[in-house]
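Only a single protein chain was left out; the remaining protein chains are all shown in position.
Moving on to subunit A:
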Amino acid sequence: MAVMEARCSSSVMLREFACEQNFLSQPDGSASFVHGDTSVYAGVYGPAEVKVSKEIYDRATLEVLIQPKVGLPGVRERSQEQCVRETCEASLLLSLHPRSSLTLILQVLHDDGSLLSCLLNAACMSLMDAGLPMSCLFCGVTCAIDADGQIITDPTAAQEKESRALMTFAIDSKKHNVLMTSTKGSFSVNELQQCIAVSQKASEKLFQFYRDSVRRRYSKTL
């Protein structure tokens, strides 16, 4: 087997991203997150009463629901739900709200690549808006390795299609550790490490964006 070696071009780009918090009146916390053309709405309800069958005696039950743009949720949405739920469980302090329920609903509005990372970012922003206690923030970064072995961050749908491997990482804000990975395609150990390093770099930008948006939100002037 030929040695797979990824190269990192000197100009790795993140598409423009935008976020709006607290734009829905019904949920306790809401956020919309946009990566280029990919966009997602998130709403959080909770902590609230929990069904007896779902009750956990020492912590809150977190439920994540992902609604696709067309049709009903299927296997793809279920697997994404699991990725998001496990990431949120890792950062939320669920033991502070025993025997209660948290519901996170994510609505896909448009998918133009890097959907899972957009879902993760929207989830984090809405959890922040709901004011739930968290041990750290998290963000999602998607990396693709194209046929020439170039690493592309935040790929579009077209770039995802042509890529050899696709990886999404959830990264925490404290030590920039990896909370969750989801990968597709084949790659070497070296490439994986490179992608993690790239994502950690990109996460700094995202956390700076989180910081700026919260600062703006609690500022008195625009």
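Throughout what follows, a residue touches a chain if its C-beta (ideal position, glycine included) is under 8 Å from a C-beta of that chain, and two chains touch if they have at least 3 such contacts; residues count from 1.
Heads up, the rule we're going with is that contacts and distances are computed from a predicted model.
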Chain left out of the displayed complex - its UniProt protein name, from "glutathione transferase", "Exosome complex component RRP45", "ER membrane protein complex subunit 5" or "AP complex subunit sigma": "Exosome complex component RRP45"
Footprint left on subunit A by the chain that the document does not show: 7-27, 30, 32, 34, 36-37, 39, 41, 43, 45-46, 48-49, 65, 67, 69-72, 101, 103, 105, 107, 109-110, 112, 153, 189-190, 193-194, 196-198, 201-202, 205, 209, 212-213, 216-217, 219, 222
